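The structure that follows is given in the form of structure tokens.
As you look at this complex, bear in mind that one protein chain is not there, while each of the others sits in place.
Naming follows writing order (A and B), and every chain is counted from residue 1.
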Amino acid sequence: MDMELDSAEAAETNISSAPVDLRRVGAHPDHWYPVAWSHEVKKGQVVASSFAGEPIAIVRPQQGDVYALEDRCAHRQVPLSKGSVKDCRVHCCYHGWSYDASGKCDVPYIGKGKQPNGVRVYPSAECDGIIFIWPGSLPAAPPPASLGAAGDKAYKTRSFGRIVNCHYTFMHENLMDMNHQFLHIRTTGKVTPRYLGRRAGEGWMELDYTFARPDSKQPLGESLITGGFRSDASKPRDLMTIRTEYPHQTLRFFAGGGDVPALYVWLGYTPVDVEQRKNRSFIHLSVRRPKIPGVLDLAWPVLTWFTNRVFEEDRIIVELEQAAYDAQGADWNQEVFPPIRELRDLLSRNGRVMAARQA
Amino acid sequence: MDMELDSAEAAETNISSAPVDLRRVGAHPDHWYPVAWSHEVKKGQVVASSFAGEPIAIVRPQQGDVYALEDRCAHRQVPLSKGSVKDCRVHCCYHGWSYDASGKCDVPYIGKGKQPNGVRVYPSAECDGIIFIWPGSLPAAPPPASLGAAGDKAYKTRSFGRIVNCHYTFMHENLMDMNHQFLHIRTTGKVTPRYLGRRAGEGWMELDYTFARPDSKQPLGESLITGGFRSDASKPRDLMTIRTEYPHQTLRFFAGGGDVPALYVWLGYTPVDVEQRKNRSFIHLSVRRPKIPGVLDLAWPVLTWFTNRVFEEDRIIVELEQAAYDAQGADWNQEVFPPIRELRDLLSRNGRVMAARQA
Partner (left out) sequence: MDMELDSAEAAETNISSAPVDLRRVGAHPDHWYPVAWSHEVKKGQVVASSFAGEPIAIVRPQQGDVYALEDRCAHRQVPLSKGSVKDCRVHCCYHGWSYDASGKCDVPYIGKGKQPNGVRVYPSAECDGIIFIWPGSLPAAPPPASLGAAGDKAYKTRSFGRIVNCHYTFMHENLMDMNHQFLHIRTTGKVTPRYLGRRAGEGWMELDYTFARPDSKQPLGESLITGGFRSDASKPRDLMTIRTEYPHQTLRFFAGGGDVPALYVWLGYTPVDVEQRKNRSFIHLSVRRPKIPGVLDLAWPVLTWFTNRVFEEDRIIVELEQAAYDAQGADWNQEVFPPIRELRDLLSRNGRVMAARQA
């Protein structure tokens, strides 16, 4: 199952041709980014989030839509997210300055004509249980209309994620390079990925894989996800398509030649800090409901354990990659798999180089 | 109760007129600063303290006055405060070099004619249960003779304080801007401050406030501090005077037109680290004893709880201010209340701009 690279391929994606350090390329702000799960921001509450070091206060008034402000009071800079929501306004906890959804402020102890400037507003939207903001300076594009199959009742969706201490690009590379199945060997057993091909366009690319199990054993958690037990798992017959559609990713798994995904995963990675060495991952993992009702619900605890464990293995390794990058002070990666070189180019072209590192 | 600012006032205290970053102004060393409570340094002990990153060893010999030395052995630089006190000398714990109150050192294993230079001595003094040092280079002024009403037997005094992770100037601004009563609403109930006026001179300024309680309710802790229950708290009739007398502060509360303070608070803030992003606060809170003996002692636990809680709310908010300053890398404050702008000028004029930030 060696993957032969022809020399044209190797030449077109020469490592040293990229003068840019990918881990210093910021997530481009002119996109929609997830900043909170909908259930985290209850009515009458304000919650702290961030995008690449910009603190963001997410406010859900008692009535009406969520809105997002710069998370600082214009007065003494303390977080508005420490304040309280009354009617449609968020009140700073210190001297009681208050703000509405337009960011305009009202100081209770000075005259109407002397009100100072307020704070920045971020366009915001909700989709399939996630609150998104648009941190860029261009006018906001239409917000996402759906996230994988999370809104489709034919699927049962598990939503999870956490802060991962690495640059978002490590997440993209991790998912797209299925040769990393070696990492999950203790969880999934031995799986041999076979790369089938790729497609690409403006701001996106996708890869197809199939898998073989040399030892014909499949763990329970995996069978539950991918659609039932198989009598002979040694013959490759399934298709996995992994797609980066900047800045998000999806993974679709089609069992045995079908054209409806048995598994549909949507993944979003929001940089947390200025240096973008941390990201918050938001994942919707949607499994198509089998014909027999209740089976999937019964299997859910096993599936949860299995996906948590795989995600945790991935988290540990990408954090080790970031630690190595930080220690080495530069990107020493020797990428030999051409699709990953292309992914790196895509991420590099679509992102925005960060300012010089802060002390 | 809006506070109208006339335009002359607004003009004279224009925000952008101050080119100096107040949080980079160090506490001026040519003043007396508290470095320890007297009870912390027992006879025959040496204790570590600091002023703005300068380590200071405070020594109380078995006999005689406290003295303060640079907290490092001249030999291998380890803290003298790790050593031991014998007679009037402090002995370094490592090779046994010893120092007297003049900072002169004695090395036990070399000849008298070859003794090396010793360490710096800081002028020191004790007043009302606090040990002060004079960290400056000018000759020391006479030390403080009293701290508020802490030495007056007509008052009962609670002494408290702690390390607060912020620049000392946030402490001054916090206390002086009573519009921050909004912060304490859950502890004190709703209190509406009314600013009455200010006085200022060389190195000091003071503000007068009175308070109204729109809902006529007063918490028990507050009544205990300010002199008994009142039948109608809705009419303003009390006076609070807050004073910065560089580098310390006081707060006096005069109940119902009296001219003897019912409450007298003295506050000192000593920068701890080189960057002065931390201060150690020393507070004497003195309450005038009521005519009926024992009432105040009975009430003391409630009063302690109440003042601890108010101080803790203040600590959290000033630390958030420091965190915002550190994240923003500059002072973005938009101060709209003229007395606070004057206070900032006073602190700026009387302090000393710090060297460029260390890495």
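Operating definition for what follows: a residue touches a chain if its C-beta (ideal position, glycine included) is under 8 Å from a C-beta of that chain, and two chains touch if they have at least 3 such contacts.
Quick caveat: nothing in here was measured; it's all calculated off a predicted structure.
Visitor: For the chain left out of this view, which of B:W37, B:Y94 or B:F160 touches it?
Guide: Of the candidates B:W37, B:Y94 or B:F160, B:Y94 is in touch with the missing chain.
Visitor: Based on the whole complex, identify which of A:D21, A:D208, A:D273 or A:E335 touches the chain you can't see.
Guide: A:E335
Visitor: In the whole complex, not just what's shown, which of B:Q63, B:N117 or B:S137 touches the removed chain?
Guide: Only one listed residue reaches the unshown chain, and that is B:N117.
Visitor: Where the complex has a chain not shown, which of B:R76, B:R162 or B:R349 is the residue touching it?
Guide: B:R76
Visitor: On chain A, what residues meet the omitted chain?
Guide: Touching the missing chain: residues 1-5, 10, 177, 179-180, 182-183, 317, 320-321, 324-325, 327-328, 332-337, 359.
Visitor: Take the complete complex as the reference. Which residues in chain B touch the chain that isn't displayed?
Guide: With respect to the unshown chain, the touching residues of chain B are 53, 55, 72, 74-79, 82, 91, 93-96, 107-111, 114, 116-117, 359.
Please note the rule applied: only the chains that are shown with their structure count from here on.
Visitor: Express in whole angstrom the distance between the two chain centres, defined as the mean CA positions of chain A and chain B.
Guide: For chain A versus chain B, the centre distance works out to 47 Å.
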